[in-house]
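Here it is: the structure, laid out below.
The complex appears here minus one protein chain, its other protein chains still in place.
In this document, chain identifiers A, B, C, D and E correspond to the written order of the chains, with residue numbering beginning at 1 in each.
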Amino acid sequence: MSKATDFSERRAQLNDIVMKYAGLNTKRFLNLDTQIYKDGALPEKTKEMLGLVASLVLRCDDCISYHLLNCQQQGVTSEELEEILAVGLIVGGSITIPHLRRALELWDELPPASSHPR
Amino acid sequence: MSKATDFSERRAQLNDIVMKYAGLNTKRFLNLDTQIYKDGALPEKTKEMLGLVASLVLRCDDCISYHLLNCQQQGVTSEELEEILAVGLIVGGSITIPHLRRALELWDELPPASSHPR
Amino acid sequence: MSKATDFSERRAQLNDIVMKYAGLNTKRFLNLDTQIYKDGALPEKTKEMLGLVASLVLRCDDCISYHLLNCQQQGVTSEELEEILAVGLIVGGSITIPHLRRALELWDELPPASSHPR
Amino acid sequence: MSKATDFSERRAQLNDIVMKYAGLNTKRFLNLDTQIYKDGALPEKTKEMLGLVASLVLRCDDCISYHLLNCQQQGVTSEELEEILAVGLIVGGSITIPHLRRALELWDELPPASSHPR
Amino acid sequence: MSKATDFSERRAQLNDIVMKYAGLNTKRFLNLDTQIYKDGALPEKTKEMLGLVASLVLRCDDCISYHLLNCQQQGVTSEELEEILAVGLIVGGSITIPHLRRALELWDELPPASSHPR
Partner (left out) sequence: MSKATDFSERRAQLNDIVMKYAGLNTKRFLNLDTQIYKDGALPEKTKEMLGLVASLVLRCDDCISYHLLNCQQQGVTSEELEEILAVGLIVGGSITIPHLRRALELWDELPPASSHPR
């Protein structure tokens, strides 16, 4: 099983547990977390790039993986990805490097985006 | 072996290594870290809830697990837990979600508190 | 003008600017941020204490001031406050001390809670 | 003097002090910090938006002000700005709100971008 | 009044307020915070440098000012300071730059260490 599939399945499994306990406010937060990345004045692609760089400087591997997969679905290229990560690297410093490494490891295993209908 | 037992045993094993190297100041810090959660003007239960939300917004899985198990011992209910996590979620943002997921995964496997004399 | 009044007036003035630009999702977030502290399985007083310790370990003076004033309205005593701050101090370390100092400076100037109808 | 001018002049004054002490490595870092935002696979406008959201979730007012002014120069609209901030808000949580307020206060005082050749 | 004197006097004034409210555990923490920097296997000078870089990457101006003044008392030179800050800059990233600027502004105003008996 690929790293991407493994990540997505584990995430879905844990989300089931979250929904078992989540109250109304938590559900509203999770819903809002989906809405905010939808097309608006900025396209979803740009918002996913924003989510990715924010996740990198805050150093959360799961959040990075999530936005990385979404970026790929949105057609972000390897060259664009590299520049997003470079902004995160200069802002967040060398402490982000281990996360940058794991992000590129995940990216490196992804098949071309066109074969991945969401 | 349950996640909770696994966590507690690994923690005890590593603490043995810490005590092998710890100097007086480190020992004082660790002792203080125990004292601060004892009953005072606020009951231990409230302090463990404070420790849990602080651990969630600072995004430390081990610290979350530790205070989560203590919260259960103090009689925190699933409904109370959900509201503690909701405060951490709104303060700390979506970057806390992966930690919230793992916290609830651990909680979900715990037997009822009454069968867990400390 | 007292520090507390100064803080609250400045906050209200800036919130007017926020509302001038805020879209639907931002408004939903801000509304949720109010709802989450309401009485539920845990009383508002406990939730404000959770918000305070989370703000202290994340080291945000404005957030600390906001929850500190709410804690006072909820009847938190100086002895309780000191123990909330002590949990934040041990979890978050000496880096929180400057914020703890400013929190107590604000607290020290507050009149008794009973004279402060919200 | 406007907030934007005040910020930029103070920044320039402090940068003079930095350059008085900076060694080769520090100068290289500062130069790299400029290069990374230049047009590449992603346009400078997008990179400044990335820098802004990263600064918001890391909660640095000066960094937010710097990228906010650059975003304006790059033609970012108020609607786009609001959505960048909303992504930062959901990722970083309510702890970012005081920074979001000050960002919009600065933005609110800016004249239209077209009258601001860089 | 110099920035250094202003900082130290304000700090002393706020510490008086802290001691008015501090319980035993808080006092123990503050005492430990002093003990840990004393000469041991590592000299106080090295420990103050460690405290400074930790404060820089955690981005706390007051903590930076405090350790900066102590570093000067310990005989840290401008060349050594620059290298401490460079380590903080590469580890912590550009988000630390505003703090680095203010650190050097404070340093730049300090008289030579020899005229500052502690």
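The definition used in the following text is that contacts are C-beta pairs under 8 Å (C-beta built on N, C-alpha and C of every residue); 3 or more make two chains touch, one makes a residue touch a chain.
Note that the coordinates shown come from a computational prediction; the quantities given were computed from them, not determined experimentally.
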Over the full complex, note down every shown chain the hidden chain is touching. A, B, C, D, E
Which residue from C:Leu52, C:Leu69 or C:Leu89 sits in contact with the chain not drawn here? C:Leu89
Just to verify: which one of E:Thr26, E:Ser55 or E:Gln72 makes contact with the chain not shown? E:Ser55
Touching the missing chain, which residues of chain B? 11, 14-15, 17-18, 20-23, 25-26, 29-30, 33, 54-55, 58, 60-63
Against the chain that's been left off, what residues of chain A make contact? List them. 59, 78-79, 81-83, 85-86, 89-90, 94-95, 97-98, 100-102, 104-105, 107-108
Across the whole complex, list the residues on chain D that are touched by the chain not included here. 23, 25, 28-29, 32, 35-36, 40
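By our rule, only the chains that are shown with their structure count from here on.
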Homomeric contact chain A-chain D: same or different residue positions, threshold half: same
Please report how many Å separate the Cα centroid of chain A from that of chain E, as a whole number. 38
Could you please state the distance in Å, as a whole number, between where the Cα atoms of chain C are centred and where those of chain E are centred? 28
Between chain A and chain C, centroid-to-centroid distance (C-alpha), Å: 32
Could you pull out the residues of chain D that touch at least 2 other chains? 33, 54-55, 57-58, 63, 79, 82-83, 86, 89-92, 94-95
